[in-house]
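With one protein chain held back, the other chains of the complex are shown just where they sit.
== chain A ==
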Amino acid sequence: MATNEETEQRLKSALWYAIGQIIDEDSLRSDSNVTPQFIGALTEMAWAQIETVAKDLECFAKHAGRTQISTDDVMLLARRNEGLESVMRTHLETLRAEKADGGARGGRR
(Lines give C-alpha, C1' and ligand atoms only; values in the text may rest on other atoms or scores of the structure.)
Protein backbone atom coordinates (compact mmCIF):
# COMPACT_ATOMS: atom_id res chain seq x y z
CA MET A 1 0.00 0.00 0.00
CA ALA A 2 2.89 2.28 0.74
CA THR A 3 4.28 1.74 -2.71
CA ASN A 4 0.91 2.51 -4.18
CA GLU A 5 0.86 5.83 -2.40
CA GLU A 6 4.37 6.50 -3.54
CA THR A 7 3.52 5.92 -7.18
CA GLU A 8 0.51 8.14 -6.77
CA GLN A 9 2.70 10.91 -5.47
CA ARG A 10 5.11 10.48 -8.35
CA LEU A 11 2.30 10.51 -10.88
CA LYS A 12 0.86 13.60 -9.27
CA SER A 13 4.14 15.45 -9.49
CA ALA A 14 4.45 14.41 -13.13
CA LEU A 15 0.99 15.77 -13.73
CA TRP A 16 2.00 18.96 -11.90
CA TYR A 17 4.91 19.37 -14.28
CA ALA A 18 2.80 18.73 -17.38
CA ILE A 19 0.13 21.18 -16.32
CA GLY A 20 2.80 23.68 -15.38
CA GLN A 21 4.10 23.52 -18.93
CA ILE A 22 0.65 24.08 -20.41
CA ILE A 23 0.16 27.05 -18.10
CA ASP A 24 3.56 28.47 -18.94
CA GLU A 25 2.82 28.35 -22.61
CA ASP A 26 -0.57 29.93 -22.09
CA SER A 27 0.81 32.62 -19.79
CA LEU A 28 3.40 33.63 -22.35
CA ARG A 29 0.66 34.27 -24.86
CA SER A 30 -1.66 36.18 -22.60
CA ASP A 31 -0.05 38.77 -20.43
CA SER A 32 -0.65 37.26 -17.04
CA ASN A 33 1.20 35.31 -14.39
CA VAL A 34 0.09 32.34 -12.39
CA THR A 35 0.81 31.64 -8.75
CA PRO A 36 2.33 28.25 -7.90
CA GLN A 37 -0.66 27.60 -5.66
CA PHE A 38 -2.87 27.96 -8.71
CA ILE A 39 -0.86 25.31 -10.56
CA GLY A 40 -1.18 23.01 -7.57
CA ALA A 41 -4.90 23.55 -7.33
CA LEU A 42 -5.38 22.95 -11.02
CA THR A 43 -3.29 19.79 -10.76
CA GLU A 44 -5.57 18.49 -8.02
CA MET A 45 -8.60 19.35 -10.12
CA ALA A 46 -7.22 17.61 -13.18
CA TRP A 47 -6.31 14.58 -11.06
CA ALA A 48 -9.79 14.35 -9.66
CA GLN A 49 -11.23 14.78 -13.11
CA ILE A 50 -9.12 11.97 -14.54
CA GLU A 51 -10.21 9.69 -11.71
CA THR A 52 -13.87 10.53 -12.30
CA VAL A 53 -13.48 10.07 -16.02
CA ALA A 54 -11.76 6.71 -15.53
CA LYS A 55 -14.67 5.39 -13.51
CA ASP A 56 -17.17 6.77 -16.02
CA LEU A 57 -15.35 5.19 -18.93
CA GLU A 58 -15.17 1.88 -17.15
CA CYS A 59 -18.90 1.96 -16.54
CA PHE A 60 -19.65 2.92 -20.13
CA ALA A 61 -17.51 0.11 -21.51
CA LYS A 62 -19.00 -2.43 -19.13
CA HIS A 63 -22.49 -1.30 -19.97
CA ALA A 64 -21.75 -1.92 -23.63
CA GLY A 65 -20.47 -5.37 -22.73
CA ARG A 66 -16.87 -4.67 -23.64
CA THR A 67 -13.58 -5.06 -21.81
CA GLN A 68 -11.93 -2.32 -23.82
CA ILE A 69 -12.64 1.38 -23.53
CA SER A 70 -13.36 2.60 -27.04
CA THR A 71 -13.74 5.98 -28.68
CA ASP A 72 -17.49 5.88 -28.29
CA ASP A 73 -17.11 5.75 -24.52
CA VAL A 74 -14.87 8.80 -24.55
CA MET A 75 -17.31 10.64 -26.78
CA LEU A 76 -20.03 9.87 -24.26
CA LEU A 77 -18.12 11.96 -21.73
CA ALA A 78 -18.98 15.05 -23.72
CA ARG A 79 -22.63 14.19 -24.18
CA ARG A 80 -23.85 17.29 -22.33
CA ASN A 81 -21.48 19.74 -23.95
CA GLU A 82 -22.03 20.23 -27.66
CA GLY A 83 -19.04 22.48 -28.17
CA LEU A 84 -16.72 20.05 -26.47
CA GLU A 85 -18.17 17.20 -28.45
CA SER A 86 -17.56 18.95 -31.74
CA VAL A 87 -13.97 19.73 -30.73
CA MET A 88 -13.36 16.11 -29.81
CA ARG A 89 -15.03 14.85 -32.97
CA THR A 90 -12.84 17.02 -35.18
CA HIS A 91 -9.80 15.85 -33.24
CA LEU A 92 -10.87 12.26 -33.70
CA GLU A 93 -11.25 12.82 -37.43
CA THR A 94 -7.78 14.30 -37.67
CA LEU A 95 -6.41 11.37 -35.69
CA ARG A 96 -8.05 8.94 -38.07
CA ALA A 97 -6.78 10.86 -41.08
CA GLU A 98 -3.24 10.78 -39.68
CA LYS A 99 -3.56 7.10 -39.04
CA ALA A 100 -4.76 6.51 -42.59
CA ASP A 101 -1.76 8.46 -43.87
CA GLY A 102 0.79 7.02 -41.50
CA GLY A 103 0.39 3.40 -42.52
CA ALA A 104 -1.29 0.27 -41.25
CA ARG A 105 -0.71 0.13 -37.53
CA GLY A 106 -3.34 -1.52 -35.39
CA GLY A 107 -5.69 0.61 -33.33
CA ARG A 108 -4.95 -1.25 -30.12
CA ARG A 109 -2.40 -0.73 -27.46
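In the analysis below, a contact is a pair of C-beta atoms (placed from the backbone, for glycine too) under 8 Å apart; a residue touches a chain by one contact, two chains touch by 3 or more; residues count from 1.
In this section, contacts and distances are computed from a predicted model.
Considering only "Ribosomal RNA-processing protein 40", "Mitochondrial import inner membrane translocase subunit", "Ribosome assembly protein 1" or "Centromere protein X", the record for the omitted chain gives "Centromere protein X", by its UniProt protein name. In the full complex, chain A touches the omitted chain through residues 7-8, 11, 14-15, 18-19, 21-26, 29-35, 37-38, 41-42, 45-47, 49-51, 53-55, 57-58, 61-62, 67-71, 73-75, 77-78, 80-81, 83-84, 86-88, 90-92, 95-96, 99, 107-109.
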